[in-house]
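Input: one structure, supplied below.
Apart from one protein chain that is not included, each protein chain of the complex appears where it belongs.
Naming follows writing order (A, B and C), and every chain is counted from residue 1.
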Amino acid sequence: MGNTFGHLFRVTTFGESHGGGVGVIIDGCPPRLEITEAEIQYELDRRRPGQSKITTPRKEADTCEILSGVFEGKTLGTPIAILVRNKDTRPQDYDEMAQSYRPSHADATYDAKYGIRNWQGGGRSSARETIGRVAAGAIAKKILASFSGLEIVAYVKRIQDLEAVVNPDNVTLAQVESNIVRCPDAECAERMIERIEQIGRMGDSVGGVVECVARNVPKGLGSPVFDRVEADIAKGVMSLPATKGFEIGSGFAGTLLTGSEHNDEFYTDEQGEVRTATNRSGGVQGGISNGENIILRVAFKPTATIRKEQRTVNKEGEEMLLKGKGRHDPCVLPRAVPMVESMVALVLCDHLLRHQGQCKVL
Amino acid sequence: MGNTFGHLFRVTTFGESHGGGVGVIIDGCPPRLEITEAEIQYELDRRRPGQSKITTPRKEADTCEILSGVFEGKTLGTPIAILVRNKDTRPQDYDEMAQSYRPSHADATYDAKYGIRNWQGGGRSSARETIGRVAAGAIAKKILASFSGLEIVAYVKRIQDLEAVVNPDNVTLAQVESNIVRCPDAECAERMIERIEQIGRMGDSVGGVVECVARNVPKGLGSPVFDRVEADIAKGVMSLPATKGFEIGSGFAGTLLTGSEHNDEFYTDEQGEVRTATNRSGGVQGGISNGENIILRVAFKPTATIRKEQRTVNKEGEEMLLKGKGRHDPCVLPRAVPMVESMVALVLCDHLLRHQGQCKVL
Amino acid sequence: MGNTFGHLFRVTTFGESHGGGVGVIIDGCPPRLEITEAEIQYELDRRRPGQSKITTPRKEADTCEILSGVFEGKTLGTPIAILVRNKDTRPQDYDEMAQSYRPSHADATYDAKYGIRNWQGGGRSSARETIGRVAAGAIAKKILASFSGLEIVAYVKRIQDLEAVVNPDNVTLAQVESNIVRCPDAECAERMIERIEQIGRMGDSVGGVVECVARNVPKGLGSPVFDRVEADIAKGVMSLPATKGFEIGSGFAGTLLTGSEHNDEFYTDEQGEVRTATNRSGGVQGGISNGENIILRVAFKPTATIRKEQRTVNKEGEEMLLKGKGRHDPCVLPRAVPMVESMVALVLCDHLLRHQGQCKVL
Partner (left out) sequence: MGNTFGHLFRVTTFGESHGGGVGVIIDGCPPRLEITEAEIQYELDRRRPGQSKITTPRKEADTCEILSGVFEGKTLGTPIAILVRNKDTRPQDYDEMAQSYRPSHADATYDAKYGIRNWQGGGRSSARETIGRVAAGAIAKKILASFSGLEIVAYVKRIQDLEAVVNPDNVTLAQVESNIVRCPDAECAERMIERIEQIGRMGDSVGGVVECVARNVPKGLGSPVFDRVEADIAKGVMSLPATKGFEIGSGFAGTLLTGSEHNDEFYTDEQGEVRTATNRSGGVQGGISNGENIILRVAFKPTATIRKEQRTVNKEGEEMLLKGKGRHDPCVLPRAVPMVESMVALVLCDHLLRHQGQCKVL
């Protein structure tokens, strides 16, 4: 268990960072949706390491193959299996990986839980597992766009203390993709890149915040108790590696306001649609989408893999010093952008199908 | 769907704020656990409105009845159904509740989703729904305590900008319950109460942050992909009414550090146990509990129900002014403390059963 | 786990034969469906013991109360909780029930599984548990009827070797209800009643077969792999107490034919609809409904509770003789008729919602 996400639109990922490959089965995709490997590959390339000087230098081709569920360019309504082969990588140094616990990695908890571990890499906790999520996210995004023109855009909002100014109501994918840090505030992006390079040169790493907006969301997605939209999005993004926090709408800052300052007053717009004058709710009220933009933020800790010397223990519990070799990824946030978009898309797509299933029958 | 939480320890709640009653079915509770209605009632009383001058003045007795699953004081391993009757309350004013949308409530989204609404109250979005969660949480806490002495303590960490100093490693339930705001920092608690009363008198409301710690957590709970401990806790607490944010361990503040500052170095303690010298991970690494204390925070927005005049629209979309009548609850946080504890307990209990089921077979 | 049935239309039952009560939560019922307690009560009365001279003489009022999810006669789209109180029955003889294992009851397996048992009755294996299923079935039937005029009729097809002649394509509820054995073949029904009374007087019991037909089934329900319509119906009816077999369409008899004898040839009817000339498939092909009538049969063993002396053991493993006291139910089949209808309705309703959710989105 624990490798499936969603109820009507169900995504199951598989694969370790080392071994035959990684991938995903998407069960419940509506039939007759046009989809190509190229569309999926586009998102995988955004997620891929080695795409720029500020991400991990490992080059992974990550070429996807659709094994099932698509025929003559259209979905069949049956499970879509997507496979990305692992490269025949030389395992890293045995002593280091197999014997010692890298600080703030999952090595020790894996051993505690399973009593066995593929010491060649990060196993299922590796960012490589997210390939399956991003592939599924590409399909979910297309369903949402086809249904209501719904679009999801994420971007790097903050690196350490460098915070960008971005308007979530009109930021575009093109703006996000215009620089390697995926921050639509061009001036701030430059400073972010500089900071990442500087800290990376020191063998260290940085964290930050990814912000994400979903626009043209139909009213009525989500349900008022456990499966609230914000609860399911929280679970989705907090299941990404390296996440430490989540907020929607006003978030933690909203706790400083009074109720009269925080409440979103209603009005009727020119099309006769009930709208809110402000959007501190972040597009969700009582767990159900209200048609306003869904806006959320995710905190990513600094990458655990660094090249500085750290104290740790080995499997026998003996204390030792560990120093990462080779190059490392000083900042995961640019690659996390498509991951966050994907998890938000998976949640909204699942809720869309559930809403149609429950509420549109009679 | 959407009213069930958990996989092996499954909790399904039912009931609107108005109607016959609210309650819960707990499916998957291990057999032979000693449990009494009194233990459940204790937690329900902590959650109950009207328990002090700073919460909602509505008096609700909220007396629970165990309908099934317990025999001669012990669980049978079969579903435990718990019912709390609603009082035969006079519905509130028809015009106000049935016709207008209260700002930042779920009235409008309910109508958009279901096309029907029990206008007598908040329906399933009412805090009254959490009775079932807290009752289930009482049982989950007892299972966890019986299994490994695991204990969960939550408390009010911050009201607006008033932040308490609390040591999560040794804070006790008695300290939490020593004042009506459920903040173990006695000096700060006084200022919090004063603030809540002051703003409440103005017909307004406040928000803040609840912090929660789980101690004596066995290593190995959770799994490395979607069902990470922190992801499931995030979903659980973000499904509580009025929540806007979640963080674990270092949280959003952790994004300001570098990797070398943030990583938790390992050492071996006197019992030969692998431990971390710091706990920025918050007790979870790679989605799996590492035996350190699980520490998390939840942001609650200021209560939406206020007595100040607000602009809104009615069901016909006509703009109007709305002013809450009678008394209101200026601060939900003291009552949210047992809710947060319960959701954390539900998640850990489910993961404990799953871990025993998957990993302890061979 | 194990007390929930369905995915989008989810039914969770609770309650032992002794204790506060039994009931059900229905999660996922579409909103705005008109439903009354009287409609549910009608089906519960069909299921009720003591309704005629050939069923168990225990009189149970089984009055249902809707606790939530219905407002002003219409469903809200939220969980519908239904409660039926247990009567304050005097527990049966302690020595007999608590200490000995009744042959072909669940007493011994309960003790083996849970290590604890409510010795006052059959616990969750009691036919009393099916109250929740039948209540949920009443709602499922109404949804199906509202959606496509779908109707489900079950009846007693066979008692021991007494087999009725019934045309499933036009049998009516009125015909089924026209006699106490619920067999629409009036002549055969008389012989069945005679047989049941004769064997019942001897302190013994009989079994037989219930047949069930669903008419006006929309094409396209079900899916081609695990969640085939016939697989889900098989699970549903085989989860009823005392069932030993299931077949659909040609069933076991179909294994005697050749492929050319068994295949259902296609033709186009006057409305231009693709139909099958025969219906050995029983309304399902490749796991998906084809619009023909779904026809199935369920084998019920003779009731385990008899008044004849039997050998058994007590909890200490000591061999002993056991003889049921008081009156007993010589034949469960008339009461099983609404149970079978309900399980078929739950399956079809769940598949209807899932089909609308997955296939009607784009």
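In the analysis below, contacts are C-beta pairs under 8 Å (C-beta built on N, C-alpha and C of every residue); 3 or more make two chains touch, one makes a residue touch a chain.
Everything numeric in this text was worked out from a predicted model, so none of it was measured.
Annotation: of B:P30, B:G203 or B:G222, B:P30 touches the absent chain (contact as defined above). Only one residue in the set C:L144, C:I199, C:V213 or C:C349 touches the chain that does not appear here, and it is C:I199.
Although one chain is not displayed, its contacts with chain B can still be listed: residues 7-8, 28, 30-33, 77-78, 143, 146-147, 224, 352-362.
Chain C meets the missing chain through residues 1-5, 7, 13, 101, 103-106, 108-110, 112-115, 122-125, 129, 158, 160-161, 199, 204-209, 219-220, 222-228, 230-232, 234-236, 238-239, 241, 243-252, 254-268, 272, 274, 276-277, 280-282, 284-291, 299-306, 308, 310-313, 317-319, 354-355, 358-359. Listed by residue number, the positions of chain A touching the unshown chain are 1-4, 7-8, 10, 12-16, 19-23, 25, 27-28, 31-32, 65-71, 74-81, 83, 113-118, 123-124.
We adopt the following convention: only the chains that are shown with their structure count from here on.
Of all the chains shown, the one with its CA centroid nearest the global CA centroid is B. When the CA atoms of chain B are superposed on chain C, the rotation angle comes to 180 degrees, reported as a multiple of 5.
Each chain gets a centre from the mean of its Cα atoms; for chain A and chain C, those two points are 45 Å apart.
The set of chain C residues touching two or more other chains comprises 7-8, 28, 31-32, 77-78.
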